[in-house]
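For this depiction, one protein chain was excluded, whereas all remaining protein chains were kept in their positions.
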Amino acid sequence: MKKYETPLLDELEKGPFPSFVKEIKKAAAKNIMANDELGQVEYSYKTNRVYWKHGGIVGVLGYGGGIIGRYSMLPEMFPEVKFFHTVRVNQPSGWFYTTEVLRELMDICDKYGSGICNFHGSTGDIIFLGTTTENLEPIFAELTSHEKPRHLRFDLGGSGSALRTPSACNGPARCEWANYDTLEACHQITHEFQDEIHRPAFNYKFKFKFAGCACDCVASIARADCSVIGTWKGPILIDQDAVKWHEKKGMDIDREIVRMCPTECISYDGKELKIDNDECNRCMHCITRLHKALKPSGERGATICIGNKAPIVIGTIISHVIIPFMKLEPPFTEFKELARKMWDWWDEHSKPRERIGEVIEFQGMRSFLEAIGVEPIPQMIKEPRRDPFIFFKDEDIARVKEVEEEEKRTGKIIF
Amino acid sequence: MKKYETPLLDELEKGPFPSFVKEIKKAAAKNIMANDELGQVEYSYKTNRVYWKHGGIVGVLGYGGGIIGRYSMLPEMFPEVKFFHTVRVNQPSGWFYTTEVLRELMDICDKYGSGICNFHGSTGDIIFLGTTTENLEPIFAELTSHEKPRHLRFDLGGSGSALRTPSACNGPARCEWANYDTLEACHQITHEFQDEIHRPAFNYKFKFKFAGCACDCVASIARADCSVIGTWKGPILIDQDAVKWHEKKGMDIDREIVRMCPTECISYDGKELKIDNDECNRCMHCITRLHKALKPSGERGATICIGNKAPIVIGTIISHVIIPFMKLEPPFTEFKELARKMWDWWDEHSKPRERIGEVIEFQGMRSFLEAIGVEPIPQMIKEPRRDPFIFFKDEDIARVKEVEEEEKRTGKIIF
Amino acid sequence: MGFYGDRKLTAEEAKKLRETDIGPPYFRDFLPPVIKKNYGQWKEHDILSAGLMVHTAESGDKIWTIRVATPRLIATDTVREACDIADKYCDGHLRWTSRNNIEFLVSDEKKVEPIQKELKERGFLMGGIGYRISNVVHTQGWVHCHGAATDASGLVKSMMDELAEYFTTKELPNKLRLAVACCPNMCGAVHCSDIAVVAIHTTVPIIDHDKLGKICEIPTSIASCPTKAISPYPEKKSVKIKDEKCMYCGNCFTVCPAFDPFDTERDGCAIVIGGKVNCLRTNTKFARLVVPFISNRPPRWPKVVAIIKHIIELYAKHARKHERVGEWVDRIGWERFFKLSGITFTYQCIDDFTFMRDTFRNASTFKW
Partner (left out) sequence: MGFYGDRKLTAEEAKKLRETDIGPPYFRDFLPPVIKKNYGQWKEHDILSAGLMVHTAESGDKIWTIRVATPRLIATDTVREACDIADKYCDGHLRWTSRNNIEFLVSDEKKVEPIQKELKERGFLMGGIGYRISNVVHTQGWVHCHGAATDASGLVKSMMDELAEYFTTKELPNKLRLAVACCPNMCGAVHCSDIAVVAIHTTVPIIDHDKLGKICEIPTSIASCPTKAISPYPEKKSVKIKDEKCMYCGNCFTVCPAFDPFDTERDGCAIVIGGKVNCLRTNTKFARLVVPFISNRPPRWPKVVAIIKHIIELYAKHARKHERVGEWVDRIGWERFFKLSGITFTYQCIDDFTFMRDTFRNASTFKW
């Protein structure tokens, strides 16, 4: 195996934080692809630019996604990375593993790939970093086959203009604040939409992320076209003794809690903490800080926000409220129906490479709400429109006229 | 004179608030134009629509503005308002009058017009509401002639794609908070730019408004392309006894002042009120409420904001900071130069019917700042850009490279 | 009357007499002596009642201001009446405010009571100072403008009759600024008012193709449309409007009279709230749409008036001292405002113009 001098990358083996260079070298010690990857990355460091190129679409039979084709621009210098595709493997909900399955995954990665992975990709997948075109089918077969008794059975994740691999915070598995079963939701929804994941039929990508509460530990609002964020409807229960406990531990309840409550609905007189639950917007600040003392109660569910996307073309969008509250319980029928309705509308109104958030902007929220059968309510917006540029449908005016007729009859104004 | 039945308008003579119908009728009693105006307005009330129409441009010789041509759509029904132009008369700074000049103005309005005025138009002018084309020159002559000894000498205001009549709050004439002489500034600047007012040569209208402090009693930031808002640079002086006086009068200093200070820079321990002047943003809240106790000190001047306009075409804009601080003292040379530079840039970069605020958006603030010779500083913005869509000029990159060279030489990072 | 008495100048005379570019008269010539003397030296002011305040100079001199409402549209004789009063009590000095009120400027304390008495007797309405409703900024309406989708003066009169006690006596948490614009050109600059009415059309303009070809330029007509609803119609040497894209702003009409957006049944008023101009405490705020459409019901627009009054009463009851309407609503949240007010939330409240993105709620944190 060729030995590359890597003076620049060697620098990055030093220092306290774990080193990706050590990882590549560890793999390179026994894998020729990893070795040429090392060489090419060093060459990038030396010359200050990237040497991967666009390439033809590659994949496995019957799927349109899950693989990112990648080719070196310098195949003469680094022949083993002439093909260096990634395989996106759909992680289990919440990224929980047993050592058994991990070992099996690693074996496949070593056998067919470069021995390097990303744990995890930014969307959530397990990424096998680098393999050749001809290895794709074998990898796929080893991942999916149920022929032999074994632990591992994985499928590919999404890529291209498809539903992308959904992901979820660890939620009820290890967190006291989950308002719905993020993991189960993520799992069942992923299974429901296998076709949408594997066979790109959308006009652009679409992402789901499931967070159990407003902490949004899976960054759903900033990274998913559909962000499902747990919330509740009842009052916050208060254990006054525990409040004292926090105070004793050094918390300045007035500064840290009362004054930081965005709705100014908490008061504390040194004895009793009170919350005006009607005015609380459930931001979770007090609950997370007084975590031994406060907890939500009552009906549980999720707020569904739509539309996030990265900056290109029209600038970053973050998801916005579409369904203020939906119960989210297996089999998640309402949610699945919503997804289908959204996609139908999106499909009908979009051009290629337009994400759903963009299309909502282009068409206006009304068209979208009408398509999914949701009435407008003020919870959907931070504030109403400011310019007097107002569209009406004839039926809107008709409704106004009806109300006005009734007002004339009754002499009472209807607001 | 024809007598119109006005059952609908008669309704509007009732009630406690002064009635415009009474005013029209008062004029109509002796003025046939006012009488037909009454008739036409009643007809509008009856039929629910307006009956004025677009018409040819009218004006006085050598001026392109100051008159709004107006014609009735129903000249058969209301012959005396077949022509019903308005004359915009440039008010004196701060709308101060003597009874003498007012009487003379009223005489002109009666003689040539309908005997109805607007005191004042939304831009600030005295408006003679309704006259005929042939009366325009005589009105103009009576307003401007200096032939006879008399008090009145007025000129027309602006209209069309011109500088519009500037206006100012009463400022130093009757207010303790004026940071510059709004009235003098308004006066001198109006006189400086007589040509720009009377002979429309811009691509669209342009408005100045002068407010003496952040209270903005002339709504400059929301109603002028160039909003000149007084401010200061020194600390807020505190008269602690007067603070007590306010407290005794019933003010809750903590709730009403301390907690309402947007920068949280006021504290009050029941004895002494303290202000951290470095963190104060000079919002004027505390000063206006503790008006006997607090006052600004130090250098005085104004913040100059640019760009306001009404919603059409691209949506409302309110003026934004361009010059955080400018001394504003007679003869206002710096300000006048700024105005000329702005207009040159605007002229060069705009199409007809594009206000300066729109053009700043189309071109980006940089082009404008460079043209007027102002360096960018953070005071101009609420927050920096959010999308990674960044323009550079070669010189910008060159400057970065220079700094980086220096850093290499000295080993010290320059932030 | 005039310098030449009743006689109208002839064109010939006018030509000889006229002068250009003289600009407005010098305001200092019109200032009362006490103001001239204490110009820029005012120390403080006290609001003595809704219609009366006194400013005290560093020198100890004082000037009393008595403020009275006007309908803005005013007959010459009414101005003369004000002049008579000002002659009697103010040595001939008076001013108008930026909101169309008259201010009588009294230098002699002894005249303060008498002038108020006389104003009252003559039926002038004193008020508007302090934490109250002042006069309504508004525009021409059916009285004079070709573009008006409603009348302005009548609306103002109807509103203020109902709200008069907030002008003359009752206090509110802070000043409350009302405005009316009679079309989306918004000469009333209502966009930063606490509560405002903006008149709107709700039908797609009808185009007179013959007229258009004759009197308007096609590119200008096309460019006038904010939503790009207008496109060429070469067959007719005119343009056409794509109905779904038109939001009836009337700008095509402003630019070219061949467009007719008027509709006696479907012109009406929208109500926007929560704007503010100044930057005290919080920055300038835009007013936001709460009621998208109310049919014109002259002479009294009862529904418009009722809704405005309702909102003001809510504000009076719920806002904290010094909070403007927009500051109050921002604190409690728009969802809470709609609940409190019972006003129906409609699709129209959801922005669908350029800045919609920043008006959508990007958070699960709202009130039920």
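Note that the chains take the letters A, B and C in the order they are written out, and that residue 1 is the start of every chain.
By definition in this document, contacts are C-beta pairs under 8 Å (C-beta built on N, C-alpha and C of every residue); 3 or more make two chains touch, one makes a residue touch a chain.
Because the structure is predicted, anything quoted here is derived from the model rather than measured.
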Looking at the full complex, which residue from A:Val101, A:Ala201, A:Leu237 or A:Val258 touches the chain that isn't shown here? A:Val101
Given that one chain is not shown, which residue among B:Gly62, B:Pro352 or B:Pro388 touches it? B:Pro388
Residue of A:Leu74, A:Ala162, A:Ile221 or A:Ile360 in touch with the missing chain, whole complex considered: A:Ile221
Mind pulling the chain C residues that touch the left-out chain? 279, 283-284, 354-355, 357-358, 362-365
Absent chain, residues of chain B that touch it: 214, 221, 229, 231, 233, 262-264, 278-283, 302-303, 305, 307, 315, 317-321, 324, 361, 364-366, 369, 376-392, 396-397, 400-401, 404, 407, 413-415
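Methods note: only the chains that are shown with their structure count from here on.
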Per mean C-alpha coordinates, the chain lying farthest from chain B is A
Whole-Å separation of chain centres (CA-atom averages), chain A against chain B: 49
Mind checking the centre-to-centre distance between chain B and chain C? Centres are C-alpha means, answer in whole Å. 13
Spell out, as numbers or ranges, the residues of chain C touching 2 or more other chains. 184, 186, 191, 226, 249, 286, 353, 355
At which residue positions does chain A touch at least two other chains? 315, 386-389
